[in-house]
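Complex shown without one protein chain; remaining protein chains in place.
Each chain gets a letter, A, B, C, D and E, in the order it is written, and its residues are counted from 1.
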Amino acid sequence: MFGRLNRSALVAVIFIGIILIWAAEDMPAYGDPKAPANEYAAQMYIDRTPADIGVDNIVTAILASYRGFDTLGEVVVVFTAGISVLLLMRRGEGQ
Amino acid sequence: MRENVVVRTVSRLFVPFIQLFALYVIVHGASGPGGGFQGGVIFATSFILLLIAFGLPCVRGRFGRSWIRAYAAGGIIIFAGVGLTCILFSGNFLEYAAIETALGIPHLQTLMIDIVEAGIGITVMAVMTSIILDFVGKEEEEPL
Amino acid sequence: MENLLVFIATRYIYIMTIILVMIGLYALIAKKNLVKKVIGLNIFQTAIFLFYISFSDVDGGTAPIYLPDGVSATYVNPLPHVLILTAIVVGLAITAVALAIVVRIYEEYQVTDEDGLQEVMKRQ
Amino acid sequence: MNAVISQLPPLLIVIPLLGALAALLLGKWNRAFAYPISLAMIGFQFAVSLVLMESVMDGDVIHYYLGGWPPPLGIELVIDSFNSFVLVVILALALLTAVWAHKGADLDIVPEKKVSFFVVFQLLITGLCGMAVTGDLFNLYVFLEISSIAAYTLVAAGRNPRSLIAGFNYLILGSIAAGFIVIGIGYLYIATGTLNMGELAVMLPAHYGQTTVYAAFLFMMIGFSIKVAFFPLHLWLPDAYTEAPAAVTILIATATSKVTAYAMLRVIFSVFTLQYVTDSFPVTELILIIAAIAIIAGAVLAIAQDNLKRMLAYSSISQMGYIMFALGVANQAALAGGILHIMAHAVMKGCLFMVAGMIIYRTGFTAIRQLSGLSRRMPVACAAFAIAGASMIGVPPTIGFMSKYYLVLGAVEAGEYLAAAVLLAGSLLAAVYIWQVIEVMYFGDIHDEDLGGGLEAPASMMVPVIILAASCLLLGIFVELPLEVVGPAAAMLLGGG
Amino acid sequence: MIWVITFALLLFMIICALAAITVRDLLHATIILAAYSLVMTVLWAGLNAVDVAFTEATVGAGITTVLFIAAISRTRRCSED
Partner (left out) sequence: MIPGILPLLAITIPLAAAALILATGRHMNLRDSVTLGAAASMVIVVLAMLPEILAGGRIGITLIPLLPGGDLALRVDALGMIFGIVASVLWLLNSLYSIGYMRALNEHDQTRFYFCFAIAIAAAIGIAFSANLVTLYVFYEILTLITYPLVVHVGTPEAMQAGRKYLAYLLGGGICLLAATILTYTLTGTTEFIPGGFLAGAGAAALSLQVIFLLYLGGFVKAAWMPFHAWLPAAMVAPTPVSAFLHAVAVVTAGVFGVVRVAGWVYGVDLMADLNLGVLLAVIASFTIITASLFALAQDNLKRRLAYSTVAQLSYILLGVSMLSTAGLIGAVIHIPFHAFQKIALFFCAGAVIVGAGRENISDMKGIGRKMPVTAVMCAAAAAGICGLPPFCGLVSKVYLTIGAVQAGELALLGVIIVSAVLNVAYFFPIIHTMIIARPSDDRALDTVTEAPLIMLVPIILAVTASVAFFFFPATPFLDLAEIAISDMSGAGMP
């Protein structure tokens, strides 16, 4: 297995890994509730959803309402993939 | 696909339940885990099961290519249509609250979210089925 | 040394995620087989998703679905979940397109690895 | 009227999206319906972009809160002088490409596939529009992926089986790039807790110096550099441009690469701000060095090519070096030059690729040496090639000269004399690779006598080419018009806004 | 979640990932990838991301695997690396 390692790819990957680990140094500890990521917008969502939207699942509230445009984009991605596979795989438009 | 009575029977039994479950997942999205996307994928798996058990012509027969396309587009049209309706009610795009205020019906947003999730589900279901059909199409028939 | 231990203890999940990212990336770059590359792509993407999810977790938190009235709880950060839901779909779309291209390449050239493709190209 | 304008930003994306669906459904019914719908939708987008540009020209910025949720809760669309300019440029190019593709797509796309081809074509453009107008990083990623998936597919969709390999490699590298961008976005979110670009710009200064922010910057830069194909990361580009269907090459070379470059500039200047970039890395020098290498190496590689489209592809690598150069210098004149070059390169490279496609359409020739004496068969096309080529070299008074002038001016003002010299040398090399084509076209003997006389392409391909060639000249002469938008845009970027 | 379980799941995933990219038989690799996805699902459920876990279960272990198998059945099952 190790005989077939691609050296240059390995170097590139390790380089990327080192940057990632280096970046983790200043990241908040795992599960830290005081981390900025979990404080600012996240807390707003948790606090406001019942009043603003009134669904129980916060993820759904964000998905369909707060960041609905992202979701529209996501559906378009799926649609694009469908047409893409159609365009690629089939020689003709078919029935 | 080889003729296999057991597989066919079990599939025929299971497909409605899978589809029912998919619908539940879509509708349930607002209050629990799940939503349009997951439900759509599950719905698509029911067709995959049909495909495995009965082969391509059967699935095609129930679910023609143009229908797939219409469903795929229809889901997005529902989603975008809801968004555009909000503009008609002088809100921003996707601003469900605008409709709610304009019509004066409380909790309309929940309904909107359900409609949107349904749209997502329809598109995802159709597209996933279409992709799978495209992938296996070669074995069953010579594409045009 | 102690710092390092603290670092590992508080961030081990990140480190293992990073290892997964590296494995995926390596397969993506170095593997010759096209399907293997797509498998690598999947690992790479899911590893990134794991990274997002791991920083969304909060100690003692619960899933971001409101508990019945009156029960107060700490909810984990829901935003990365939404982002990753979207990203998973995107990843699926890319996988589908990639596999479609692989199948078409096989139909045209009857090979699925880069070495074979290079040979075919040379022969043309 | 104002109420309508205020709703335009989402309509710019949603209406064409519905148009694409309509094209698909009606195209099932009758194939002839798909193309006009696509064209109309792109035309609609172009019109909208003009209206938007007109309304932000005096320095206003349109903020549109989707769903009515202000950031950081919701997604925001932002229209300012910079991105409205980019929108107008790429949509104009996309419109012309679509007109060109009416006949040009016959070349590589079988008739049965044309409906889905144009649907994907339009989804690509819509994705690019989304990238241009969004003010939210993750939304940027989503639209980036829409346009990328469409681009991978279109590259691989041609009759030429080699396009599949090019498309696959493009997909792999593009996905790595997208992955890096997502990692970068994640780091930024970890550091600040928001995804909105405007808020990030405000909140980031408190976190300068964190390794997380550094890494975010690095990953996003690497990712965007792959997408834009900046020099050492350009590996997907030559194959993709060469093997893709002609119409797709035009669209990717003009619209996609420009919007991605826009996104990169946006992230650097509007999210991280110039101050941060220069303070934390020896980055200006580094970017300048890489840009210089890109300019020279791309041009030298272009000189070495025999395939016309591949030559143009390497030329793109060289020309993208100019935009990178603007980044490295980063003063008012250079940035104005860089933004102007985004437009200039789109216009002239679009024209060149269109002519290359027309040559293939009419003669099937792809190698430069086969073009001998072509000017007698296709005089108008060759004249357009000569004009756009002159612009590529940077001959006054073409638009290519104007952007280059500003870039050099900026470099000299910044005291980067050596870099300015490299830029000028690059245009000399451009002269070499463009000229070897023109020489063959105009002064070579006609090899293949049985091709006969007039081979001029049909009018629907000719009109866009003529428009682009004319704009190479006219935009250069009346450079004040684009500068009215470009100048404020550069100032805005420098101001960190 | 108890950190030992998280750790074990992560370790298992790393092993799965390594195996998926090293085994020669692509069908095996695909199944291992499905296992990887399933473990990922468990992990995400443990990290309180139930929606994402649900999606990954349907997509990663479901549709993706089907796609891979469909693609492999139309191409070649064995890989040189």
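Assume a contact is a pair of C-beta atoms (placed from the backbone, for glycine too) under 8 Å apart; a residue touches a chain by one contact, two chains touch by 3 or more.
What you see is a predicted model; the values in this text were computed from it and never measured.
Chemist: Given the contact rule set out at the top, which of the displayed chains would the hidden chain touch in the full complex?
Modeler: D
Chemist: With respect to the chain omitted from the figure, which of D:Leu409, D:Ala457 or D:Cys472 is a touching residue?
Modeler: In the full complex, the listed residue that touches the missing chain is D:Leu409.
Chemist: Among D:Gly43, D:Pro161, D:Pro205 or D:Pro397, exactly one should touch the missing chain; which is it?
Modeler: D:Pro397
Chemist: Can you tell me which of D:Ile339, D:Val479 or D:Leu493 touches the chain that was removed from the display?
Modeler: D:Val479
Chemist: Contact with the hidden chain only, please: which chain D residues?
Modeler: Those residues of chain D that touch the unshown chain are 333, 390, 393, 395-397, 401-402, 405-406, 408-409, 412-413, 420-421, 424-425, 427-428, 431, 435, 439, 442-445, 477-480.
Methods note: only the chains that are shown with their structure count from here on.
Chemist: Looking at the contacts, which chains touch chain B and chain C alike?
Modeler: Chains in contact with chain B as well as chain C: A, D, E.
Chemist: Give the label of the chain whose average Cα location is farthest from that of chain A.
Modeler: D
Chemist: Express in whole angstrom the distance between the two chain centres, defined as the mean CA positions of chain A and chain E.
Modeler: 17
Chemist: Could you give the separation in Å between the centres of chain A and chain D, each centre being the mean of its C-alpha atoms?
Modeler: 26
Chemist: List the centre-to-centre spacing of chain D and chain E in whole Å, with centres computed as mean CA coordinates.
Modeler: From the centre of chain D to the centre of chain E is 37 Å.
Chemist: Which chain C residues reach two or more other chains?
Modeler: 12-13, 19, 21, 25-26, 29, 54-58, 61, 63-65, 76, 79-81, 83, 85-86, 89-90, 92-94, 96-97, 99-104
Chemist: Indicate the residues of chain E shared as contacts by at least two other chains.
Modeler: Answer for chain E, listing residues that touch two or more other chains: 50-51, 55, 59, 63, 67, 70-71, 74, 81.
Chemist: Write out the stretch or stretches of chain C touching chain D in their complex.
Modeler: The contact residues of chain C facing chain D are 21, 25, 28-29, 34, 37, 41, 44-45, 48, 51-52, 55, 79-80, 83, 86-87, 90, 93-94, 97-98, 101-102, 104-105, 108-109, 117, 121.
Chemist: Sort out for me which residues of chain B touch chain D in the complex.
Modeler: Those residues of chain B that touch chain D are 66, 69-70, 73, 76-77, 80, 83-84, 86-87, 90-98, 144.
Chemist: Looking at the complex, which residues from chain B come into contact with chain E?
Modeler: 25, 33-35, 37-38, 41-42, 44-45, 48, 128, 131-132, 135-136, 138-139
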